[in-house]
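Note that one protein chain is taken out, while the other chains of the complex remain in position.
Labels run A, B and C following the written order; every chain starts at residue 1.
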Amino acid sequence: MFKIAVIGATGYVGTEIIRLLVQHPNIEISAVVSKSFTGQSLSEIYPNFKNLFDKTLMDMDLDLLCEKADIFITALPHDASRDIIPELISRGKKVIDHSAAFRFKDKNVYETWYKTVHGMDDLLDRAVYGLPEIYRKKISDSVLVANPGCYPTCTILAIAPLLRNKLVHLSNIVIDAASGVTGAGRKSDLSYSFCEVNENFKAYGVTNHRHTPEIEQELSALAGEDVIISFTPHLIPMKRGMLCTSYLNLKDNNWTSESLYKVYREYYKDEFFVRVLEPGVLPETKNVSGSNFIDISVNFDKRTNKAIVISALDNLGKGAAGQAVQCMNIMLGLNEKTGLCHPAFYL
Amino acid sequence: MFKIAVIGATGYVGTEIIRLLVQHPNIEISAVVSKSFTGQSLSEIYPNFKNLFDKTLMDMDLDLLCEKADIFITALPHDASRDIIPELISRGKKVIDHSAAFRFKDKNVYETWYKTVHGMDDLLDRAVYGLPEIYRKKISDSVLVANPGCYPTCTILAIAPLLRNKLVHLSNIVIDAASGVTGAGRKSDLSYSFCEVNENFKAYGVTNHRHTPEIEQELSALAGEDVIISFTPHLIPMKRGMLCTSYLNLKDNNWTSESLYKVYREYYKDEFFVRVLEPGVLPETKNVSGSNFIDISVNFDKRTNKAIVISALDNLGKGAAGQAVQCMNIMLGLNEKTGLCHPAFYL
Amino acid sequence: MFKIAVIGATGYVGTEIIRLLVQHPNIEISAVVSKSFTGQSLSEIYPNFKNLFDKTLMDMDLDLLCEKADIFITALPHDASRDIIPELISRGKKVIDHSAAFRFKDKNVYETWYKTVHGMDDLLDRAVYGLPEIYRKKISDSVLVANPGCYPTCTILAIAPLLRNKLVHLSNIVIDAASGVTGAGRKSDLSYSFCEVNENFKAYGVTNHRHTPEIEQELSALAGEDVIISFTPHLIPMKRGMLCTSYLNLKDNNWTSESLYKVYREYYKDEFFVRVLEPGVLPETKNVSGSNFIDISVNFDKRTNKAIVISALDNLGKGAAGQAVQCMNIMLGLNEKTGLCHPAFYL
Partner (left out) sequence: MFKIAVIGATGYVGTEIIRLLVQHPNIEISAVVSKSFTGQSLSEIYPNFKNLFDKTLMDMDLDLLCEKADIFITALPHDASRDIIPELISRGKKVIDHSAAFRFKDKNVYETWYKTVHGMDDLLDRAVYGLPEIYRKKISDSVLVANPGCYPTCTILAIAPLLRNKLVHLSNIVIDAASGVTGAGRKSDLSYSFCEVNENFKAYGVTNHRHTPEIEQELSALAGEDVIISFTPHLIPMKRGMLCTSYLNLKDNNWTSESLYKVYREYYKDEFFVRVLEPGVLPETKNVSGSNFIDISVNFDKRTNKAIVISALDNLGKGAAGQAVQCMNIMLGLNEKTGLCHPAFYL
């Protein structure tokens, strides 16, 4: 049994990680940390855990935590990790972090888009971007994994086969995306209140969403040259789920949806969590909600010679907690699928 | 490994049973039957199962089925079981049935409320009402279990401690209940279309809902004398979840919420799936959604000397599929909790 | 044109009043007051008013307000009215208040249930309970109208014909109710955030909701003797709408739904906003949402000899803003229906 501590256990990502790990056969959740709810049991805050996982939330106490656990999942606001992660690494612990701090190879990109000071950039070359389908080997050797953002996971995996196979022009890539409300985290914010959100749809972060440079960094790495994208996220009146529609100009003009599908199927033939859908079948978020799957459909638009790729995942699943558990399995040498084989809720 | 067949696999109850069983360590789902979708794979109908459970749906073929499986779960319309269940029993198979046909001790009650002919009443004395918290021993010895209705499960468990302990007057019991829309099953019916249901709330089946006599039969058995109730269900604009509010007149007038809580805690002290909530804590459907738990809160209203009991479960979980799996575990001699220890979704 | 000021214009009740009044042919909204948003235009806060009503929100300035308007609608937290209403009345203005302060004939009931000091009780004998179907004449003569609570409006009108005609026993009245989330007002409260509310249903205020004594006061007045009720509200995952299910024991046992319907139809034959539904037709909130109607269905349960009354209104409509406009019309000598004849949204 590996011992794991979840820091930031009462946010939506934290609680989803615990929902997954309480069923994991090789993991003992040995500590759950929450500043806001120290001293209460997790099941007081989330009564769905009652009688299943009632552990008391502890305050941030590094010495005690390091006694209790060997691997740490941090799901904290971007700035709150600064006092914790370097210390954990220096004590020989493994960390999977959900902030953006370690996702960027260039600290300036992070500092510009996040309007903050990095302050842990000496760890940057030890950090690995936690997308197993691309960096599996590095993740398995790593002590510090930066869990990717939800939009980046959903779009990078959707576009990777086209870029790696050099099938598309790199200009004019448009990514139009939409997310459920859990993506905004657990907060008392009027704009996420039920009455403001239900029966409403809107765009947000137009031209300036912070996942843009993260997507561009990884698409550039896949393409082998700089990629600039147009990215627009929207807010869906639902809790879980994310869907991205990506538009790319194909270099050749003799594609079909069938031939593009074969490229995708080949590219992902060994990836359990990436489901490439048959031509004519489109992703729906309910098919991935609660699971670690990403469903991808690639469509050929002959009128404009574009590939239109639709990808769907659960922003709390493959877009956050599920992917963290997948990375954790890899870092610990476990079968990558352990604890992640349940189907999506659908209902 | 026990081999099980699910008949009526593409309804909402059927698919939820499969969602639970694909993860069950002692069960192999050896056949899935669907008249409407024979020949298609389950994951074409429910793409959340893609790569996890892609078995082809077969037509109803008793001989073949009896070769394939030893225990059967039937989730069929009330009349469709007639040709199947007697035959399965006669061939020595075990059956858990979701129709109402075997829930009633008196076939006349069934025929009156369901406006049909029973036609299998010779099996009635072999059938057990599948509520483990009340009939566990009988279920373990049975070959034919009638899985209870969702409203009956939610209300019988809510009221049982008061009746068994003879704490309440039997007249003037009012049960006001509400259910998510999956309770109506999977159907192309205008009144369950999104635009007719969302942002709407209504009562239905006022004075004549068919779960009424089922609740009364079991409450009468618990009380040792005839109980007549007022029961009114409502439709909530959500998919899963059920909540019942029961009003009962207490005989004595020196109760408190705390002392009633103790009665309930004692009554259910050995029941894993019944969570009695501390005084002041109220059930919410999200805490049970997707799970096999029922959460119960008993409140004392000193102004009217009533006990007001709030109970919540997932109509597809403890109200249907979860309870079926619980009964199945008992019938097979497995640990009752096997495959049912995951927390509710919450989100 | 009558000049009206809305104080507390940016809450959900305030904004709904403005939505109704911008279309009212005899009313000029001459001032809108908001402490939180002073200096901004209403359409910055609620962009649905852009180009239709862009008036700037002003701070609370009694002198200026009294120059601007002759009638005032106050939609403020219960305690905030204390500095304003007595002064408005003393200057000869008419007031329709949405707090609970003037709803109770006995200030002690208010102080007990609302845990506050009244401090304006010298005005109590000038205040009229603003339910036109019962107090129309008094409202027309009044300068201070206490707009009723949403649950009280929905239940008092549902039960009045039974009490006035002395058809029911007064003991064992149970009122089970449910409301959309706008009933909680506009606030940044985690428990009303989208992710906590959607796909969830719960009871709240069990045995102690503050609308209980208000309902009892008015039912007692109708019955001519003291009435005590059991009242349990629930929260529905939708924005607008309220539905109450009331259970009452009939004295005689020769009723039918048809004969009860005739009693109701006769009782409300002159009431435009009360729609008594034919036997077999049940209210749904979408049929009243956005309107000033209340739909009522009375059902006879012969098994228990109870009347089960279902009533539905929009908690922001007949349950708050619509009723305020109805009262305003009456106080100003206008046709009561003016500005209130639009159908409900349905969609």
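Note that in this section a residue touches a chain if its C-beta (ideal position, glycine included) is under 8 Å from a C-beta of that chain, and two chains touch if they have at least 3 such contacts.
This one's a predicted model, so the numbers in the text were calculated from it and none came from an experiment.
Participant: Of A:N200, A:S259 or A:N335, which one is in contact with the hidden chain?
Facilitator: A:N200
Participant: Pick out which of A:L64, A:I228 or A:L332 touches the chain that's been left out of the picture.
Facilitator: Of the listed residues, the one touching the omitted chain is A:I228.
Participant: Considering the complete complex, identify which of A:T245, A:N292 or A:Q326 is in touch with the unshown chain.
Facilitator: Selected residue, touching the omitted chain: A:T245.
Participant: What residues on subunit C make contact with the chain left out of this view?
Facilitator: 12, 15-16, 19, 22-23, 46-53, 182, 198-199, 239-240, 272, 275, 277, 281, 284, 286-291, 293, 295, 316, 341-347
Participant: Footprint of the hidden chain on subunit B, which residues?
Facilitator: With respect to the unshown chain, the touching residues of subunit B are 12, 181-182, 186-190, 192-199, 237-239.
Participant: With the missing chain put back, which residues of subunit A would touch it? List them for me.
Facilitator: Listed in rising order, the touching residues are 172, 174, 176, 178, 180, 195-196, 198-204, 206-207, 228-230, 232, 234, 236-241, 243, 245, 247, 249, 282-286, 289, 297, 299-304, 306, 308, 310, 312, 347.
Keep in mind that, in the parts below, only the chains that are shown with their structure count from here on.
Participant: Taking each chain's centre as the mean of its Cα atoms, which chain lies farthest from subunit C?
Facilitator: A
Participant: Just to be sure I understand: the centre of a chain is the mean of its C-alpha atoms, right? Then which chain's centre is nearest the mean of all of them?
Facilitator: If we average C-alpha coordinates per chain, B lands closest to the whole-structure average.
Participant: Rounded to the nearest 5 degrees, what angle rotates subunit A onto subunit C on CA?
Facilitator: 180
Participant: Whole-Å distance, subunit B centre to subunit C centre, using C-alpha means?
Facilitator: Subunit B and subunit C have C-alpha centres separated by 38 Å.
Participant: Approximately how many whole Å separate the CA-defined centres of subunit A and subunit C?
Facilitator: Spacing between the chain centres: roughly 46 Å.
Participant: At least two partner chains per residue is the criterion; list those residues in subunit C.
Facilitator: Residues 195-196, 198-199, 237-239 of subunit C each touch two or more of the other chains.
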